[in-house]
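Only one protein chain is missing from this complex, and each of the others stays in its spot.
So, chain A:
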Amino acid sequence: MGDRRRSRRLAAVLAVTALGFGTAACGAGSDSAGSGDPNTLEVWTRSNPDPAATYERVFAAFTKKTGIKIDYQPVINFDQQLQSRASTKDLPDVMINDTALMGSYQSQGLLKPIDPATITGGDQLTAKTWSSTVGVDGKHYGIPYSRQAQTLMIRTDWLKKLGLKTPTTWQEMLSVAKAFATRDPDGDGKADTYGMVVPGSAQNGYAAWWGASFLWQGGARIVEPDGKGTYKPTMDSSAAVTTVTWMKNNLFCGDNAVTQPGALTAVTSTATNFQDGNAGMYLTGPYNIATFDQTLGKDKYEVIPAPAGPASGDVLADGENIYFGARTGKTKQERALAAFLISPEGQKLAMTGKNQPVVRIPVNSTLDAAKVRDDARWSVVQKAYEDASQQFPNAPDFAPIKQDTADALNSIFTYCGGDVRSQLKELNETLAGDLKDQDLLK
């Protein structure tokens, strides 16, 4: 019996020791990964497994061509992971992530400045595209990689059935939405269809992301640069008041089924009414085209430019940039990778294949999205991006500004009895505070 007790005690000691080693090994493992070999680049993208497969193909082609190896990490909770890597002062060499994050990363010192002239093939990007990676200090902090602009997805079979034309203005869009909601376009005799899908929740800033196109079309801006590196919040302008009032009265507080039920708590992943076949329009990004082709069917809907507002037909543009992690010491290899990624070859690889494409609209001006994909619908998106789109300002840390705008818009659309002018004035003061926190307030 004594023996058994002793052996148990031994087992316990062993277990504790093993545990101790285990934790020590974890701690040591994370900061040495991939930073040793100068000819290996650690690359992060914010991707699910499907688009990650596309990236893997692109990187394999790069390694074959240049001999530079890629340690590729598709990370889903990108920003949390990046923060923890930042605290060890060892960043990934190259990151590919949203354009809207540049200001935030730059303000945290995570990025290396980039001179466009040092990137081979950089001259094949338009000046407009390059201008979207200029930071607060006038230097570039990213290399454009993929772009997209919002377009309107619309049920052509419903339009045909009701004898309607594709809408080109807000007013036409509104009457189409009302017809979709009330004239039973799916012919089942029930009032179970809705005009348009809106991801209107404030969560993750969705209300601002979706609403931005409407603001641009109504001639409003969220913040405006004064040309001297500082910004002014402009959500109290008369254009903003008129636009937001129009949205509130017609889309949220007007006839019931213009937007889908639950629009004000919907995020993109829960706003599935378009692909479920019970809503007729959806203003969204082109990455949905593949999904809708599968779930709804290519023959049932069309991709058209967003209906124009009183000021213009501009929509929100965004996309991904290539960022170089600060203080990584592999500048030459990083530049080689960036040059490959924006080259016609690299862009084409990322636009095609059986997995989800990671380049939507190519930044390389020698390429044509519709031709590369042999799909005319992409020319609508490319045209929207080139001729009628506005990005969120890229220099400031836009995350708090977007979140506050989303909070305010969601609140305005929820309380139909509220006074839009005073609510927007309050938002404007909040935005001024956000800019002041960044020392960017005019």
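As a convention for this text, a residue touches a chain if its C-beta (ideal position, glycine included) is under 8 Å from a C-beta of that chain, and two chains touch if they have at least 3 such contacts; residues count from 1.
We take it that contacts and distances are computed from a predicted model.
A.B. asks: Any idea which of "Teichoic acid D-alanyltransferase", "Sugar ABC transporter permease", "Formate dehydrogenase alpha subunit" or "NADH-quinone oxidoreductase subunit L" UniProt assigns to the chain that's been left out?
C.D. replies: "Sugar ABC transporter permease"
A.B. asks: Looking at A:311, A:326 or A:372, which makes contact with the chain not pictured?
C.D. replies: Candidates A:311, A:326 or A:372; residue touching the omitted chain: A:326.
A.B. asks: One chain is left out of this view; which of A:162, A:239 or A:267 touches it in the full complex?
C.D. replies: From the options A:162, A:239 or A:267, the contact with the absent chain belongs to A:267.
A.B. asks: Hey, which of A:108, A:131, A:249 or A:291 is the one touching the hidden chain?
C.D. replies: A:108
A.B. asks: Suppose we count only contacts with the excluded chain; which residues of chain A make the list?
C.D. replies: 9, 12-13, 15-16, 19-20, 23, 79-80, 83-84, 86-87, 89, 91, 104, 108-110, 192, 201-205, 261-265, 267, 270, 326, 397, 399-400, 403, 407, 410-411, 414-415
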